[in-house]
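What you see is the complex with one protein chain gone and the rest in place.
This part shows chain A:
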Amino acid sequence: MEAGEDEGFVEKIIEVHGIRKSFKKRKTKEIITAVNDVSFDVHRGEVLGLLGPNGAGKTSTIKMICGLLQADEGSIHINGLDIQKRRLKALKHISAVLEGNRNLYWRLTVRENLEYFAGNRGLSRKEVAAQIEKLLSQFHLKDKENELVNGLSRGMQQKLAIAVALLANTEVILLDEPTLGLDVEISYELREILKTIVKEEKRTIIISSHDMPVVQELCDRTIIINKGTVVVDERVENLLKLFETRAYSIKLGDALSEAQQLKLQRKFPLSTYKVGTHQTTVEVNLEHSEDIYELFDIFKEEGTQVESIDRITIDFEQVFMEIVKGEKNYAMA
């Protein structure tokens, strides 16, 4: 059973199977593999976070899902339609924000942009009039509706770009870096709007982002891509739980001997050992719950006194960093 199926998301709306994409560098003719055998499914109504460091292959994956980039191998189905063979039919089910505020016509007003993009999907101004009113008020753009886009702040432009994507009324929405370059206040506002949309509209959303609070608050499930391959495909809460339960901060009454420190490093290579003026602290990530006994055996050998054990609360950013830096450890777990 895949992540997602156990939470009531039964029907698959996006099926990505074994996609690969390589590019040839113009000058050196070197072949760069951007996406290497990536497979995952997204279920109807699910909100999926697509994470990864820069150059990991997230944008290439999103562009292949949109049919803007052709995969060298593999297949992508949107609502059962092969995006590479029946692209236009499949696009009836997807809308996207790909380059944020750059996706807009800066010499058109807010309302003109909304109406123009609706027209490009074959919708009349009359058909979308009510929906435009709703989006303008939902995104707090009503008082700016007749202003040219180039006169708006970046945050407002970003909000408009998302409103344009929502106006299409598609089942699937792809948001590539929706909060990139926004200040904390606007980023928070956008997150709140997206939360309402997720809650009320039950659309299938894929969010590619470096903004961890966005992923933590909005996504049901997350896929972490690194060097073109899927490193993690797991529900957000499970990931947090997994790392949270095994991360401990242990305060000791005495410093560890050299032999103890050596054993600690050998057995728990990712652990940190800090000697302070009044106390010594060991922070450790335990791969298996029974590892705690081995840790205590190290302390017991020389009678080191354990003063307290605290579970380290972990946020999604730390989880992401742990996985990307030490993906082998996660795979073993």
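Here is the rule we use: a residue touches a chain if its C-beta (ideal position, glycine included) is under 8 Å from a C-beta of that chain, and two chains touch if they have at least 3 such contacts; residues count from 1.
Please note the rule applied: contacts and distances are computed from a predicted model.
Chemist: Suppose you had to identify the omitted chain by its UniProt name; would it be "ABC-2 type transport system permease protein", "Aromatic-ring-hydroxylating dioxygenase subunit beta", "L-lactate dehydrogenase complex protein LldF" or "Putative membrane protein"?
Modeler: "ABC-2 type transport system permease protein"
Chemist: Given the contact definition stated above, which residue among A:Leu104, A:Leu135, A:Leu175 or A:Val198 touches the chain not shown here?
Modeler: Missing-chain contact among the listed residues: A:Leu104.
Chemist: Across the whole complex, list the residues on chain A that are touched by the chain not included here.
Modeler: Chain A touches the chain not shown through residues 21, 23, 60, 63, 66-70, 88-89, 91-92, 94-96, 98-99, 102-108, 112, 115-125, 127, 164.
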